[in-house]
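A quick write-up on the structure given underneath.
Only one protein chain is missing; all other protein chains are in place.
Think of it as A, B and C in the order they're written, each chain with its own count starting at 1.
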Amino acid sequence: MSIRQTFAGDLKVLPTHGFGVRSLTWWGVIAYMLIEGGGFALAGGSYFYLMSQETVWPPASLPPALLPGALFTLIILLSEIPNSLLKKAAEAQQRDRVLWLIVLLDLIGLVLLVIRGFEFAHINVRWSDNAYGSILWALLLLHTIHILTDWAESLVLTVLMFTGHGQEPRRFVDVSEDALYWRFVWITWLPIFALLYLVPRLV
Amino acid sequence: MRRPLSLAPVLLLLSGCAGVQSMSEGAGFGSQQFNHLMLLFLVVTGISYALVLVFLTVAVAGRRNEGGEARLRSLLIGWVGFILIGLVLLTVASFFSDRREARAGAEQEPLKVTVSANQWWWSIEYQNDDPSRIVHTANELHLPVGRPVQLNLVSGDVIHSLWIPALAGKQDLIPGRENDLRIVPTRIGHYRGQCAEFCGLQHAHMAFDVTVESPQNFAAWYAAQQQPAPEPTDPRAKAGHDWFMSHACANCHSIAGTPAGGVTAPDLTHVASRQTIAAGTLPMSRGNLRGWIANPQGVKPGAHMPAVGMTADELDAVASYLETLK
Amino acid sequence: MTASEHPDDTARDGPELDGPELDRILSETWGDKAGLIGWLTTVDHKRVGKRYIVTAMTFMLLGGMLALIMRLQLARPESGLITADRYNQIFTMHGSTMMFLFAVPVMEAFGVYLVPLMVGTRAISFPRLNAFSYWLYVFGGIMLWVAFLRDVGPDIGWFAYTPLSGPEYSPGKRADFWAQMITFTEVAALAVAVEIVATILKQRAPGMRLDRIPLFVWGMLVTAFMVIFSMPAVTLASSFLLSDRLVGTQFYNATEGGSALLWQHLFWFFGHPEVYIIFIPGLGFVSAMVETFCRRPVFAYPVMVAALVTIGLLAFGLWVHHMFATGLPRLGYAFYTAASMAIALPSGVQIFCWIATMWDSRPRFEVPMWWVVGFIITFVIGGLTGVMVASVPLDLELHDTYFVVAHFHYTLIGGAVFPLLGAITYWFPKITGRMMNDRIGKLAFVLVFAGFHLTFMTMHFTGLLGMPRRVFTYPAGLGWETLNMTSTVGAFVMASGVLVFLGNILASLRRGAIAGDNPWGAASLEWAATSPPRPYNFAHIPAVTSSTPLWEESLPVFSGLRVKQRELVLTTVVEAVPDIRDPSPTPTIWPLIAALATTGLFIWSIFSPWALVWGAIPVGIALTAWFWPKSPPRHGREPVIE
Partner (left out) sequence: MRAGIVFLFGLALLAGCRRSDRSMTSDPHAEGGSGGANRSAAQQGDYSTSAYQVSEGARLYSWMNCAGCHGPHGGGGMGPSFMDAEWRYGSSMSDVVRTIDGGRPNGMPAFHDRLTGQQMWQLAAYVRSLSGLAPTDILSGRAEQMSGKAPFTQRNPDKPAKPGEPY
């Protein structure tokens, strides 16, 4: 006893791509931001919990050297300028502006990864020294994984944009969402920077 | 509190809920609080459950609803009101019961005992201002009736949980933390406690005996526990003493008044006076003592007591020496 | 952008292309290759959903067998049937299998299968990610069980408190396999949660406003968000444990600034929402079945949705009631007592609304409704004992005893498995096209119901008599003997009921009565599709004018989607107005290869930290190949995802 069907409209005229909340992958990126954001928040919570266990913070070691961390933060904040331009260009589907901006961002990503190497070198504590060292390495490693995965994704997208596939509108949606995810990467860096570099000095 | 009231909850009667390790035994202030609060909870939740069953029976087999949505809505509001009142009542009751238990026997000077849990046995130390009067024992707890006891709980390895259901609630022993548990025993008798947090291979065999006795008996027991081990007179026991001191046993166990001074295993100064051995696993008897010493891995596989190779008569000598350590 | 003239792009469904001709073209577009290749490369949410359900039910049977072995060991005091080490592995595997390999996956599997059908779309939102998540989940389950059969199974309990699960007191790789299994199942569950959120928010049938979404779909949405917010906690905790055990970090080492309670906080922040993740879909099943068999929408729909959301939010605020005995400040406990008690309100309201729906209509008591009534009778007891263990003074006695074992079996089996067995009976016709046998179904219910209560009601008293949890044996003379024997007998009665249910499924697969599209006369969209649904679900995208579309006179549909390429319609979040024609990914082998690479990385990282560096390369390659377009650029053509 299947129900009688009546035609009530035609979808033929609808567009085949959309930016922002209209795009399905945007919601996927937002959901993963919630997951990873939740993970960072809990890692931050663990940081404060471990801090409450100690009488002196940092216990028995120097806080991480300020220079690499501050340099990293400065550059990643500045990277938002080309990042916003890239997002606008992608949403305006201006292919040549997108091409050089995305290459610029890949280079910035490379520079940031090098600086991150110096941060690891000057963290002044081993992960196995104490819980302070462990949570510091965990926070820095978690964020580095995010930079690496986003950088690798941008590289793949850059190569794709240079091929013929780069003309399809859906690729511009991908670029815009990749820029959005980069914004998430540096936003989550700010509290981690505070936990790693400022809290041990202020408390 | 008279005994029958604590048995009042009908549900518990089915199991004849008395027992040395039963929560509703009511032999301690905590357990009595548990009985009263559990009774209140059973009443409130019982009423709620009855209401649900009645409503379900009517909905399944009774007359259909004529009052339409409006009647359902008013019933829903009534039901929400009932749940709210019930929850508030239970929350407040449990809060006050918790405070009453925390303040129980606050006016008396509590007996201070440090309990250190290790993988699969309890080290118990009766604190005293005069260090020479500190009593070390293991796997047993003697308490004077009516006097609160402050158990200072520390763990030597993993998380354990000290729990004497007949007296009071449990409290975990967590490495790196010092917890404390306050018990006010109210009735003389023998009870049994057991580790309640999974702690490895022999978690099931990590119990201890609790004896609540009159203050006079407790004082007598306490005095006896302070005496060092008597020198064995019987030749067989003497041979056992010599063998004990010259072999692996003295390395881990300690017996006051003898060169044996190991701290990584239970103190055996008055082992024969205890009701059970191997942390509540076997009742104390000649046969059990021999069986345990000969092959501990057979009784508690994975326990840290190794099988010390000894011939039959060495075993008999050591066992008879231990039996003199009343 | 000029519209493409290519015939593949212009062929659209509609009045002129309908019936068997349309079915042939769409089946070819949405179908899979034949045989094993098709089986390994499919991204059809129905095929992946079915195999998810079958795998999860297999793990339930395995977990159930372990439970029977435990009951045999505990039937008599001081029984020497199995050694302590083996028993510890068995109860840990029973808990871990039931919680991580059966309960969460089977609820998400039903979501994967049913949500796209119930919201009226042709595919789940990220179908390739869906296939990847299944492979990762099954490889994780196999890894744990192979380790268990190799005597390297975890022996630390399903919540693995440190320092017992730490490097010093759990030698060897047992705890590592457990912690890595968490990583497998958690990545899989998060992936499915993301798909379910995106499908429900963006792919609802035109007209399915927020107040016309079926209650089961609301349940899956709340569950998905709970998975998204709770699973990172257990990921963090198990990763910290793995690094403690492998490279010597000090997270849980009390002497070096760490804390054993950090593990408990992180784990239970996930642990309690997890049990609600397991039981909220159960509430969704009950709402769907009650609506159909009472032939009436569930009473007070907005109150039901509010109750679901409230349970979802409250679940994050009461995890410390698992830690009442750890010596945290007493005032903090009072807050958690109140929060734990408060969750009884939304549950109580939902119970009322279901019973009111039954009372306000003439319910037909088919087998699924037997399970619903069984659910109400059993779950309410579980909820009430939950109120008892929410109170600190009671919990200090009841915690870690068989009373708590009885409580969580009442809420999990009563609250989730009973509705699940009802849901299997209810949706079996839709999934397989055949009805399950009525009499065998009722027999199975009676056996499971009787066996369950015989087993677990008894455990309340075993707990009150002081029997602690997780003991591989107990001394005689404490009054526990008859109670434990009763529980063992009950366990075997319940197991026989489950076997009868399984037999009913296997028999009905071939000899069950042919079920039409809507054998129960239900109202939700999945019953508008055929039984079993075609690969493309709906010939034309259905539209919705009320919360019970199939009880209206006619079903409005929208035409105009491409038929030669995979395409579905995206609608706006609140009003579900058609917005975009979105291409849907085609079948591919890459999710399987990516899952194999990820499995290699996870298992290798149990033995060496360098796995994260070198193991990540094959995973990166597989993911790039998965994403990379497989055919030359389509200038000016309609987009596709290969």
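We adopt the following convention: a residue touches a chain if its C-beta (ideal position, glycine included) is under 8 Å from a C-beta of that chain, and two chains touch if they have at least 3 such contacts.
Please read these numbers as outputs of a predicted model, since none were measured by experiment.
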| item | value |
| --- | --- |
| Among shown chains, those touching the left-out chain | A, B, C |
| Hidden partner chain, touching residue among B:98, B:157 or B:267 | B:157 |
| Selected residue (touches chain absent from view) among C:253, C:378, C:548 or C:588 | C:253 |
| Residue among C:120, C:167, C:346 or C:560 that touches the chain left out of view | C:167 |
| Residue among C:30, C:52, C:102 or C:139 that touches the chain left out of view | C:139 |
| Hidden partner interface residues of subunit A, rising order | 60-63, 65, 126, 128-130, 201 |
| Contact set of subunit B toward the excluded chain (per top definition) | 157, 175, 246-248, 250-252, 264, 295, 297-298, 301-302, 304, 306-309 |
| Missing-partner contacts on subunit C, residue numbers | 39, 85, 135, 138-139, 142-143, 146-147, 150-152, 163, 166-169, 171-174, 243-250, 253-256, 596, 599, 603, 606-607 |
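Simple rule for what comes next: only the chains that are shown with their structure count from here on.
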| item | value |
| --- | --- |
| Shared interface partners, meaning chains that touch subunit A and subunit B | C |
| Per Cα centroids, the chain farthest from subunit B | A |
| Chain occupying the most central position, where position means C-alpha average | C |
| Centroid spacing, where centroids are CA-atom means, of subunit A and subunit B in whole angstrom | 53 |
| Inter-centroid spacing, subunit C versus subunit B (mean Cα positions, whole Å) | 39 |
| Subunit B residues counted as touching two or more neighbouring chains | none |
| Subunit C residues touching subunit B - in the complex, by the definition given at the top | 83-85, 88, 155-157, 161, 163-164, 168-169, 254-255, 258-261, 299-300, 303, 325-327, 330, 333-334, 337-338, 341-342, 344-345, 348-349, 351-353, 355-356, 358-363, 365, 373, 376-377, 380-381, 384-385, 387-388, 391-401, 460-461, 464-475, 478-479, 483 |
| Partner subunit C, residues of subunit B touching it in the complex | 11-12, 14-17, 19-24, 30-31, 33-34, 37-38, 41, 45, 48-49, 52-53, 55-56, 58-60, 62, 64-65, 68-69, 72-73, 75-76, 79-80, 83-84, 87, 90-91, 93-95, 97-98, 101-102, 119, 153, 157-159, 161, 163, 165-166, 168-172, 174-177, 179-180, 192, 194-204, 207, 280-281, 301-302 |
| Interface residues, subunit A side, partner subunit C - complex | 1-18, 21-24, 27-28, 31-32, 34-36, 38-39, 42-43, 46, 49-50, 53-54, 59, 127-135, 137-138, 152, 156, 160, 163-165, 167-170 |
